[in-house]
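This report refers to the structure that appears directly beneath it.
The complex appears here without one of its protein chains, the remainder shown in place.
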Amino acid sequence: MTAPPVAELEEAVVLTGGFPVLAGVTLRLEPATLTVIVGANGAGKTSLLRLLGGLDPLSRGRGVVAGVDLAHGDRRVLRRRVGWLGHEGSFYDDLSVEENLHFACRALNRPFTDVAPALARVGLAERSRTTTRRLSAGQRRRLALAWLLVRRPEIWLLDEPYASLDDAGRALLDELLVDVVAAGATVVASAHDPLRTTQTRRTLTLAGGRVVAAS
Amino acid sequence: MKLLAQRLLGPVTLVSMALTIWLGLVVTPPDKVQGNLARLVYVHPAVAWVALYLSFGTATIASVLYLWPRTRSATADRVAHSAMEVSLVFIALTLITGSIWGRPTWGVWWAWDARLTSTAILGLLAVGYLALRRANDDPELRAKRSAVFAVLSAINVPIIHFSVLWWKTLHQGATVFTANRTLLIHGIMAWTLLISFVAFSLAYCWLLRARYRLEVARETLGARAIDDALAARVLEGRS
Partner (left out) sequence: MIATARLVAGKDLRIEWRSRVLLWQVVPFGVMALVLSGLALGPTRAGHSSAGPGLFYLVVLLVTLLAINRSQAIERTPGTRASVATLGLDPGGVFLGKALALAVELWVIGAVLLAGTVLFLHTALSGSLEAVPSLVLTLAALAAAGTLYGALTGEGAAPTTLLPVLALPGFAPLLIAGERSFSAALAGGSPWEWWVITLVALVAYLAVGVLLYGVLEES
């Protein structure tokens, strides 16, 4: 018996102010897999991730993610099960690194003891009391990853995760993705260029708000 | 039956409006004290009734229906939007006719009369509602936000009313406005007043229906534009 898919979209359309950012996406994501979405600027990569996370409503078509119907279900239930890494940064700029993670812990009823190992893993242990505003772009990325480690979501949605990371950061992310998928989570990441990770993955190519190739 | 009522709405409105004008301007006598000015009684109360109760009420009920998940529909949102827009027009008319009526009594175009002031604040709430609609492109987002704002406004109406009324009456010193505005109404005047209420209520229904149909037409055009945009977007992916 095969496990049910984590996400299934059928001709999914997302309109933003009347513009179809997604113009009929059909796809199926299996549990504990890594999927990479590639495509040019404006192809709809971020919109697809946001739809999968329940952050944007489905305008037409059908979609079910983590058992939640995107058209009629309670998207809030879905959101609780996804972790989001956006390219704008993911936290309160005026709080310190540690305070941001403590906020997440308290919201999720996780112990504060989860914070130190997560910061150590992403290499920010020395920066825990630094105000987030003072972090470099790469360090913010690392903080976002620490936030996800504390979150431990079922579905990881990573929007351009390699952007602004140095070589050590990229290696760290590759390693992290292997662990996360091995632990049973489903990862969807968008990227301009193909990922360098050696991990087994599926690549979907988006163009004009649709999946035009899959490999 | 429904179709017939819809067809007759326009003509009946026009006839009742003409009847109000004829009765109000020609048949009824001028008032002993206020003279011809008193004829505003056939316009102002009816306009105010439409502005403050009928249309604002419709917008509120439609907004509540939109917020209640079981009755949520694009129709409720369209009705709320149309009613609020018509309400703004009638609130403006209420303020203008009230001002014209008050000018000889107060000596100024604007007096801090309780009803006048709270009507003006209500008008600004309607402006706020329409401004909020303009600020949001996404139809679902716009519908939800404007429905919440309409409900908040409806809750605010009695609070505004009583605060302004008490503000006006609960202070020491002579009240500015003491003239007795009630008129002795009887016979043909009472009938004219009644017909004016019917005429303006019908005019409201007519305007609401026209505005609603305009909105439907606009949405149909919008849906067509979306289909075109979808087709263009798909082509973008193929090239």
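Which chain is which? They are A and B, in the order written, and residues in each are numbered from 1.
We adopt the following convention: a contact is a pair of C-beta atoms (placed from the backbone, for glycine too) under 8 Å apart; a residue touches a chain by one contact, two chains touch by 3 or more.
It should be emphasised that the depicted structure is a prediction, and the values quoted were computed from it without experimental measurement.
Asker: Have a look at A:Leu22, A:Ala104 or A:Ala191 and name the one touching the chain we're not showing.
Answerer: Candidates A:Leu22, A:Ala104 or A:Ala191; residue touching the omitted chain: A:Ala104.
Asker: Looking beyond the chains shown, say which of A:Ser47, A:Ser90, A:Gln139 or A:Ser190 touches the absent one.
Answerer: Spelled out, the listed residue whose C-beta touches the missing chain is A:Ser90.
Asker: From the list B:Val15, B:Val33, B:Val108 or B:Ile155, which touches the chain that is not on show?
Answerer: Checking each option in B:Val15, B:Val33, B:Val108 or B:Ile155, the one touching the absent chain turns out to be B:Ile155.
Asker: Can you name the residues of subunit A that touch the chain not displayed here?
Answerer: Listed in rising order, the touching residues are 50, 53, 55, 57, 75-77, 79-80, 82-84, 86-95, 99, 103-104, 106-108, 131, 144, 147, 151, 153.
Asker: For subunit B, which residues reach the chain that was dropped from this view?
Answerer: 67, 121-122, 124-125, 127-128, 131-132, 134-138, 140-141, 144-145, 147-149, 151-153, 155-156, 159-160, 162-164, 166-167, 170
One rule holds in what follows: only the chains that are shown with their structure count from here on.
Asker: Show which residues of subunit A lie in contact with subunit B when the two form their complex.
Answerer: 13, 15-20, 23-24, 43, 57, 206-210, 212
Asker: Subunit A touches which residues of subunit B in the complex?
Answerer: Residue positions touching the partner: 137-138, 140, 222, 225-226, 229-230, 233-238.
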